[in-house]
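With one protein chain removed, the remaining protein chains of the complex are shown where they sit.
In this document, chain identifiers A and B correspond to the written order of the chains, with residue numbering beginning at 1 in each.
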Amino acid sequence: MNPTRRRRLVWVLALVAAAAVAAALVIAALERNLAYLYTPNEVISGEAGPEVASGEARFRLGGMVAEGSVSREEGSLESTFVVTDGDARMEVSYTGILPDLFRENQAVVATGRMQGGRFVAEEVLAKHDETYMPKEVADKMGEAHARHGVADDASGTGQ
Amino acid sequence: MSPPAATPRRSAVRWLPLAAFAALAALLFAGVMLSRNQDREALPSPLIGKPAPEFELPVLHEPGRLVSSQELAGAPYLLNVWGSWCPECRIEHPVLTRFAETKRMRVIGYNLKDEHADALRWLEQFGNPYWLVLTDYSGDKAIDWGIYGAPETFIVDGDGIIRWKHVGPVTEEVMQRDLLPVVARLEAER
Partner (left out) sequence: MLPELGQLALVLALLVAALQSALPLAGAQRGVAAWMAVARPAAHAQLLLVGVAFAALTAAFVSQDFSVAYVAQNSNSLLPLGYRFTAVWGSHEGSLLLWALVLSLWTSAVAAFSRGLPGPVMARVLGVMGLVAVGFLAFLIFTSNPFERLLPAAAEGRDLNPLLQDPGMIIHPPMLYFGYVGFVVPFAFAIAAMLGGPEVRGEGEWRQWLRWTRPWTNVAWAFLTFGIALGSWWAYYELGWGGWWFWDPVENASFMPWLVGAALIHSQAVTEKRGAFRGWTLLLAIATFSLSLLGTFLVRSGVLTSVHAFAADPSRGMFILVFLGIVVGGSLVLYAMRAPDPDDGKPFAPASRETLLLLNNLLLSTACAMVLLGTLYPLLADALELGKISVGPPYFSLLFIILMAPLVALVPFGPLFRWQRDQPSRVVAMLWPWLVLAVVAGAIAFFLAPQGPWKVAAGVAGAVWVGFGTLRFAWSRLRPGNGSRGRLTPEMWGMVLAHVGLAVFLVGALLVEGMQVQREVAVRPGELVDLGDYEFRLVAVERHPGPNYVADRGTVEVLRNGTPYTTLHPEKRAYASGGQVMTEAAIDKGVTRDLFVALGEPLGDDAWALRMQIKPFVRWIWAGALLMMLGGFVTAADRRFRVSRRLSSRPDASGPEVTESTP
């Protein structure tokens, strides 16, 4: 093999090796940092999977803050509220400062894990602009309603 | 310069960026189509299936007259939240007007956080499709309905149960796809 050819080959092999290492790193990093979004109904019904329900896996809970559900322990940073998706309700507890746009009847996404039947949030996010709801939460809630035909319910017994 | 065997390999590599971009574009296209199909504005309201809040509100065109939720009961009605300050309300106005003209259901206006004179002027300018216009200038009652702003539209049935809610303008598409089926269902119930 002539030297130019060999040098080319070395370059190519080095590149391929580097690419393989990079790909492996990327896949590993992605897997470790993916957070799935689930609605209360998906968690409760078991659709979200056993690791989510048992509290092993960290995930994001999305829905709306149920009206009248926000309560704070007087004088402390601990608060509880209920997240609903139009289908099911999930109690959430959180210790910390709630974001500015956090309000009842508004969309919310909380990151954390299940602990004994309630969701313990490490982070609570509400959106920072005028759009009402994060697309992914709306999608999910739309699906829930399509499933149960709440919006089209003829007899009015959706809830 | 370079051995002839290298040439075909080189040309193939040149098309790689384009291929990568084509894959990317396909993904983005899928993304746009996905976000189109889901109607983000149809907020599944926790109020659906629940009774509409009781109210007693003044009427725009008849100063001094108050209308209560009981008065409106008995037959379904469409409640449209609007304001003269709301640009998107103009977009849905012709659609709502056309619907009101079919006289299938009473179209009731809910004038939110507005000024009396401005509201009157707006209706004069564009036409008044409303069977009745309720006013809520403080916005207090709106909170009970879960209204954050305008335009928003509700359908309440004859028993006073909220059956449908839409946030954002009622475009022709929304009318055909979502609103009219609900109207038809309510008519069938009667």
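What we mean here is this: a residue touches a chain if its C-beta (ideal position, glycine included) is under 8 Å from a C-beta of that chain, and two chains touch if they have at least 3 such contacts.
Please read these numbers as outputs of a predicted model, since none were measured by experiment.
> One chain is left out of this view; which of B:51, B:74 or B:87 touches it in the full complex?
Among B:51, B:74 or B:87, only B:87 touches the chain that is not shown.
> Of the listed residues B:56, B:71, B:118 or B:172, which contacts the missing chain in the full complex?
B:118
> In terms of residues, what is the contact footprint of the unshown chain on subunit B?
Answer for subunit B: residues 1-2, 10, 14-15, 17-18, 21-22, 24-25, 27-32, 34-36, 84-87, 90, 114-115, 118, 121-122, 125 touch the chain left out.
> List the subunit A residues touching the unshown chain?
7, 22, 25-26, 29-30, 32-38, 60, 62, 72, 74-77, 96-98, 100-101, 125, 127-131, 134-136, 139-140
The definition used in the following text is that only the chains that are shown with their structure count from here on.
> For subunit A and subunit B, let me know how many angstrom lie between their CA-based centres, rounded off.
The computed centroid separation for subunit A versus subunit B comes out at 27 Å.
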